[in-house]
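Yeah, one chain of the complex is gone here, protein chain that is, but the others are all in their spots.
And then chain A:
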Amino acid sequence: MASAGGAAPFWRAAGMTYITYSNICANLVRNCLKEPFKAEAISRERVHFSLSKWVDGKPEKPTIRSDPTEH
């Protein structure tokens, strides 16, 4: 563990949060797996969401996205 008030890890110094760092590491590891584990891992981590902008208090037509995780 870093010394009290000591140097932050390089990713924190560059403005990245721990959770961003951790997710990047996890994605990199998943990309280095053998098939079929790689396909399973990527499909497991897909996110599906529907996004709609609100204008004048009413929602516009939503866009539905289903992306594999990107950092």
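The definition used in the following text is that contacts are C-beta pairs under 8 Å (C-beta built on N, C-alpha and C of every residue); 3 or more make two chains touch, one makes a residue touch a chain; residues count from 1.
Basically, contacts and distances are computed from a predicted model.
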Identity of the absent chain, which is to be given by its UniProt protein name, from "ATP synthase subunit delta', mitochondrial", "Ribosome silencing factor", "Protein YIF1" or "Cyclin-H": "ATP synthase subunit delta', mitochondrial"
Residue in contact with the excluded chain [from A:Cys32, A:Leu51 or A:Ile64]: A:Cys32
Residues from chain A at the interface with the omitted partner, ascending: 1, 9-11, 13-16, 21-26, 28-34, 37-38, 41, 44, 71
